[in-house]
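Here is the structure we will look at.
The excerpt is restricted to a subset of chains, each kept in its original location.
The chains carry the letters A and B, assigned in the order they are written, with residues numbered from 1 in each.
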């Protein structure tokens, strides 16, 4: 950690800060320059965080040298983690497509959509029983009833199911029915939920918050690993920017960046990442090309009557087109569509 | 609601859409232009939302005419709502300062800080017993122990207390000790929490999420009002932008804009809104000048050793300076510092 002092810092304050660094068991360094005094602190910066040096009135800035996360870091854990969702594996070579409706609306709609995605080659089924909605007047999902439908339909087609858990009170029931617990973008910084989900023995799909820096996504994952759950898939789903032509700005830069920093697998959600049906196929191909381990895609048997996110859901025909177009791209980057 | 169709839309689809609008009890309008057909639907747009017209493959865009919130809207409720927190009122003329430490660290620190803010003229005491932290390794608050200290110290100095509730499981205990429940920026879209807090008979201070549009803040408040709780104070606390010189970009435009759209009072948090101690006083004055109903400010008896947010906490001397500077500005805009 590098600590830059204000120009007017008196020598006794400098000494006091050096002493505090040393007390924490770190090696203090004193670098007096012509315009600023710079201090260094070598060792575990997480210990140093307790000193809250940025609060000191004579400290101009504090620059960390090491990443603030540890368990998710590739430095300590160089090999790719493979996450098992039911019988499928995410990470480690195969490229996986998780597909299904935004929300479980009816048993029939879920079954029809599951059949379509299964036949076209999807590996897992998604579908929301609990839906976060910006407006209190929107359709918020069928809850337990939705979970049961999802489980039944998943078993019928041999597809493991991924579904969102929105609050701790629902954790047990969601974990009972789902093969993978999704934490939505709006809950990425719901630390109580992260801690609770971290204690459950189910894989987790953690979506990036729409205002979350990549480092914050990795720290949210660190909550899960620190609580004991190492089966975590990260999901890039678009961030909020000034651009209004698309619903979100899909940050594909994040994919190779995250792969470099962490051993956890990464999937991309081109449905929320674009908000526009017509962009889902090209952005899915882009996600595969830049190294993602899979996709999470919204498909509906008839998007024109979908209760939520219809504008970004693929038609059955569109999903088949996606899978056909995806195979050669996945292959071109040395992977297999499984 | 205005519905713009794609150029190639066949007449029978246009008719189908007009019929669906009429079936919902709205008045359909057909406006055939030279380059686009535009449809209108007059009436309660919330009903129309159920049609999900934006999902239709022939619909190019949907433009709402009315705001998506209702209970928080000033159109239906033109007079300012006054929110009572303990014995003080927020909204309706007086300008209120809620001050205290970021976190309740010790009884002594809380008491000392409370004495300082009380003597300088604060109306209420803030302090966190449950702290959301980006890193799982940060200090997360003392929980129930912190609540007790806060209550005791608040009573000692006659200051009502405002504190954050982070999860539904803590709601009862927080409501037992606090005079006002704070919903933090990271939880503004935690809809389960909003619904639960909406059922509690305590005023709520709702902070804007760091990626939340003003409309989304108003919809989050709508969750609270729809659940039955009308005692809601909104809080602008800075949004996330590309600017890195400050921790957040304090969006003061939001203050007069929100006052125009809703009857709920608005306070400003210049501590999180800037992240820099030196900017807290000028931005507090700015908040008062543009029409805010009060402030929420972090003060610590000794920020240099604070366990969290020390860099943005005022020293006791700074807080006294703020209160001295604030009075004439509040007076200049026709209010009283109470």
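Here, contacts are C-beta pairs under 8 Å (C-beta built on N, C-alpha and C of every residue); 3 or more make two chains touch, one makes a residue touch a chain.
Quantities reported herein were computed from a predicted structural model and do not represent experimental measurements.
Each chain in view is the same protein; 2 are placed here, and the whole complex, as held in this structure file, contains 4 copies.
The working rule: only the chains that are shown with their structure count from here on.
Between subunit A and subunit B the centroid-to-centroid distance comes to 26 Å (mean Cα coordinates, whole Å). Remark: subunit B residues 46, 49, 52, 54-57, 68-69, 132-138, 140, 166-169, 186-187, 189-193, 195, 209-211, 216, 219, 222-223, 226-227, 240, 277, 303-311, 313, 315 touch subunit A in the complex.
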